[in-house]
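A single protein chain has been omitted from the complex, and every remaining protein chain is retained in its original position.
Up next is chain A:
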Amino acid sequence: MGEFKVHRVRFFNYVPSGIRCVAYNNQSNRLAVSRTDGTVEIYNLSANYFQEKFFPGHESRATEALCWAKGQRLFSAGLNGEIIEYDLQALNIKYAMDAFGGPIWSMAASPSGSQLLVGCEDGSVKLFQITPGKIQFERNFDRQKRSAIHKMLVDRQYMGVSKRKCIIWGVAFLSDGTVISVDSAGKVQFWDSATGTLVKNHLIANADVQSIAVSDQEDSFVVGTAEGTVFHFQLVSVTSNSSEKQWVRTKPFQHHTHDVRAVAHSPTALISGGTDTHLVIRPLMEKVEVKNYDAALRKITFPHRRLISCSKKKQLLLFQFAHHLELWQLGSTVATGKNGDTLPLSKDADHLLHLKTKGPENIICSCISPCGSWIAYSTASRFFLYRLSYERDNISLQRVSKMPAFLRSALQILFSEDSAKLFVASNQGSLHIIRLLEGSFKHLHTFQPQSGTVESMCLLAVSPDGNWLAASGTSAGVHVYNVKNLKLHCTVPAYNFPVTALAIAPSTNNLVIAHSDQQVFEYSIPDKQYTEWSRTIQKQGFHHLWLQRDTPITHISFHLKRPMHILLHDAYMFCIIDKSLPLPNDKTLLYNPLPPKNESDVIRRRTAHAFKISKIYKPLLFMDLLDERTLVAVERPLDDIIAQLPPPIKKKKFGT
């Protein structure tokens, strides 16, 4: 194993933006989540809740409504008055269409999925027909004055004071004619749509009830309140031998600290998200057949991709934010100490650069070259490349202009180990190779996607010798290209679960692939087959605790001097897989704390297994080897995120 000096970085001030809408698609078991900065993320619930796609945000496109329609087509509408359809394959916006009704506040698809209704600021409701390629305006329902069939008036009572207006935040229309409304007075009300009368009233919160979602069977629904509580309502029979049923509030869940802005109800779980930026997936125990990995509560806070890149030579870290990049020089120390000691810094970490993007678009990806003299980033419409030059303490930045036309946007950017080549995965599914020269560049080659597929590549890995490039999309297998010959070398057989991280080992050129179901494969590129170790571990199977981790592996790296080691991490642990040691079986202890000091070597060797796991640093956003004996770990404590959020609704806590 060896000991490492660890740079424990906590100055990455990343704050995810709050969740605004959540939409669940039953057909593909996918969840679309839109955030307040306009980002739309797609989670694959079948693949261990992996965030497989995302659409970058845009300052003017505040999403207010999100819905799936016509199978797996995703629409969103927002305050700029546009209805947007997303292209889930090419990962870009298919089209945006103005509804001409001012800001759009709500949107719903008809049960058949062929029609789309939007509610606009001017009070009109507009009906759109969904055509195969586009949507088409069909009707406009203006504000009704007289001809409304029923007017259901909610009482304005707001905790005894009727000063404030009562706002209906959400309604649900059940097939039996029941209308459920949630409002700002904390009420959940059941109405009979035939008569327009109030049937039942549940006062559940002192603050607003902001969201409601009904299950497909219409036997349960979920509401979210501004106090951060999610309530589950169920339709239960009054007595076991009668057919009469009633809606009963069953379980409250308090997983949020702030407003629950959006809820969704999947067949097996309640999904909620809100201002506190967590996406919480609470499985319903009675719906889960076996107690397994799926039955556990999930809280997704951080994106399942890297926001940090690192220049090993210059010890630089590049942090990616929504609208800017930060470049930091790591601190250094001359002191030495024992295991567990905190070493004093002789030189503090230095904030070298703050690079703001131009335009309203969010940054999709960014990268710093290993030599530290190049920075590249991309937004949805533009690609930027900068050359950095260091003169003692000064740093000068020079933009490389005249980017070629095809380099409009990138999903992933990667520099080769010698910083001479730049690999860009564009959202058309093509891979560009660019040779970097002093102050300029030269386009070398473009690997076009295979005919018929439009799937974009999201992950790239290059071998340290620069010969091999591996690229992976969201679902298909990993393609390995030979950079020298500029040819597709081979394709790793497709696996059911999406790839979360890729890396090619030095010297052996083994490709290590981590999947969202926590499997790790090792594929020998020269041999075009899985390595012996990979076959062994597949035969024996991973430890059950390893498979039960709930965050995907986001980064894989290697130790230059120890070819048998694979370094990888997820948000809650850092692991070194020592391929020379025996694999653990289900009976052995997976999470071994620090190795015992005073035990004899024999026992240590007997209990030792291939997985060396450290859980000291969490939540861990990035971890990499700087050199043989130095690690850098970037943490983002949750308390720091909460401290930057607006204060939650004050609640009296008993005993305080």
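Convention: contacts are C-beta pairs under 8 Å (C-beta built on N, C-alpha and C of every residue); 3 or more make two chains touch, one makes a residue touch a chain; residues count from 1.
We take it that contacts and distances are computed from a predicted model.
Participant: What is the missing chain called in its UniProt entry, if the choices are "Cytosolic Fe-S cluster assembly factor NUBP1 isoform X2", "Metaxin", "SAC3/GANP/THP3 conserved domain-containing protein" or "WD repeat-containing protein 75"?
Facilitator: Not shown, but named in UniProt as "WD repeat-containing protein 75".
Participant: Which of A:V238, A:L397 or A:A494 sits in contact with the chain that's absent?
Facilitator: Answer from the full complex: A:V238 touches the omitted chain.
Participant: With the missing chain put back, one of A:K5, A:K94, A:K251 or A:H445 would touch it. Which one?
Facilitator: Selected residue, touching the omitted chain: A:K251.
Participant: Among A:L79, A:I204 or A:L545, single out the residue that touches the unshown chain.
Facilitator: Missing-chain contact among the listed residues: A:I204.
Participant: Among A:E3, A:E286, A:D341 or A:E438, exactly one should touch the missing chain; which is it?
Facilitator: Among A:E3, A:E286, A:D341 or A:E438, only A:E286 touches the chain that is not shown.
Participant: Over the whole complex, note the residues of chain A touching the chain we left out.
Facilitator: Against the missing chain, chain A presents residues 186, 202-206, 234, 236-240, 246, 248-252, 286, 654-655.
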